[in-house]
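For this view, one protein chain was removed and the others were kept in their places.
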Amino acid sequence: MGVEQKLGDMGIVTTKLEELVNWSRTNAMWPMLFGLACCAIEMMAAQASHYDMSRFGMELMRASPRQSDLMIVAGRVSRKMAPVVRRLYDQMPEPKWTIAMGDCASCGGVFNNYAILQGVDEIIPVDVYVAGCPPRPEALIHGVVTLYEKVKGEKFKDLAKA
Amino acid sequence: MDKKLERIVQTLQEQFGSSIEEFRDEVHVFLKAEQIVDALTLLRDKYEFELLSALTATDYFPQLTPRFHVVYQLSSLAKNITLQLRVPVSGDQMKVPTATRVYDTANWREREVFDMFGIEFEGHPDPRRILSPEGMEGHPLRKDFPLGYEEPQFTFNYDDIDLKKIYAKE
Partner (left out) sequence: MAQLEEVNYEQYRHLVSERAFTGETMLLNMGPQHPSTHGVLRMLLELDGETVVNAIPEIGYLHTGIEKNMEAKTYIKAEVMTDRLDYMNTTGNNLAYCMAVEKLVGLDVPPRAQAIRVILTELQRIASHLVFLGAFGLDLAAMSVFLYCFREREMILDILELCSGQRMMTTYIRPGGLWRDVPVEFEPAVRNFIKIFPKRVDEYEALLTKNPILLDRLVGIGILDAKTALSHGVTGPTLRASGVNWDLRKARPYMGYEQYDFNVPTRKEGDTFARYIVHIEEFRESLKIVEQALNKLPKGPVQSENRKFVPPPRAEIGVSMEALIHHFKLWTEGFPAPKASIYSAVESPRGELGVYLEGDGGPKPHRIHMRTPSFDNLSVINKITQGHLVADLVAILASIDIVLGDIDR
C-alpha cells in the first residue's frame, strides 16, 4: 500500500496523516451484502428507518465484493458455502475488515454438527464478534462502533509490514 | 377412521395385500417396493389424491430387515382426507422405483432421500445430491453417521481445545 510504505515513521506528520486516513475510513465504510440466514433479517432491520445505520456511514450496502470494505457475515456458514465465503473475502480489496454477526458466525451457535462451520474464523480472520441469536440491531450498531474504535487505533507501521 | 377412507383402504388391502396400522386417527398402509408406483397412480387418478405432501424415510439401524421405511404422505383436497403409505426397504438392497412420473414433487424429494439416506430411486431423471456438498461421502441421516459434535470449550479444557482448533490467520 503506497502511502504507508513510503512514509514509514516520520513523527508528527505520520500521526496527523494516520488520524486523517482512519477518520475518512470510518466515516464511509460500505458493507457487503452478505446476509445468509436469520441474522440477515436483523441486519436489514438495522439498515431500515428505526435503527438507522446510515448515521454511521453505511449509507448503502454494496452487492459486489470489489466495491466494499466491510464484510458482515450474518448467519450460519455451512460446509458447502465455506469455499464461496473464502473466495468472496479474497476478492475484496485492502483495507478490509470483517464482523462476525451472531452466534453461528462467531462460534457455531446452537448447531454443533457435521454441516455447520464452528465459527467463520475457521476460514477468514475476524475483527469484531457480535453475540446474540440474533443480535438486536442495537447490538450490531455497537459492534460497528467497536470496529470504528479499532480502526481509529490503526497505525501505518503495522499496515506497512502486512 | 373416516368412511371415505375406509373404502379406499379396503381397496388397497384387496389389491396389494397390504397390512395397515392406525394411530390417533391416522392410517398407515404398508406396501412393497414394486407396488408403490401402481398404488400412487391408482390413488391419484381414481381417488383424487392430488397432493403428495411429504416423502421421507426413517432409519431403524441396527435392525437390518427392514432397515429403512420410505414414507409417502398423501393428501386429497377434494375429499379432505390424508393417507400415509410406508415402504419397508432392507439394508442390503436399497432400491425403490421412482414416483416422479406420478407426482412432480417427488423429483426433489427423492433426491433429498438419496442424499440423506442413500436409498436409490430407479428411473429418476436427475440422481444427484441436493443438500450436501458435491463429493461428500456418506449419508448424514443414517444412524451410523456421527453427529460431528465439537467439544465445547469450558475453563477446564480451554487450552486443549484452543490448540486443536483451526483459526485463519490472514
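Going by the order they are written in, the chains are A and B; count residues from 1 in each one.
Convention: a contact is a pair of C-beta atoms (placed from the backbone, for glycine too) under 8 Å apart; a residue touches a chain by one contact, two chains touch by 3 or more.
From a predicted model like this one, the values you see are computed outputs, not experimental measurements.
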Fill in: Neighbouring displayed chains - absent chain, whole complex
A, B
Response to the item:
Of A:17, A:37 or A:131, the residue that touches the missing chain is A:37
Fill in: Positions on subunit A contacted by the hidden chain, ascending
33-38, 40-42, 44-45, 48-50, 63, 75-76, 78-84, 87-88, 110-116, 123, 133-134, 136
Response to the item:
Contact residues on subunit B toward the hidden chain run 23-24, 26, 28, 50-54, 56, 58-59, 71, 73, 77, 80, 82, 84, 103-105, 107-109, 116, 125-126, 128-135, 140-141, 145, 147-149
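To be clear about the criterion, only the chains that are shown with their structure count from here on.
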Discussion item. How many angstrom lie between the centres of subunit A and subunit B, each centre taken as the mean Cα position?
Written reply: 41
Worksheet item: Of all residues in subunit A, which touch subunit B in the complex?
Response: 79-80, 108, 112-115, 118, 121-125
Fill in: Contact set on subunit B toward subunit A in their complex
132-133, 140, 145-150, 152, 165-170
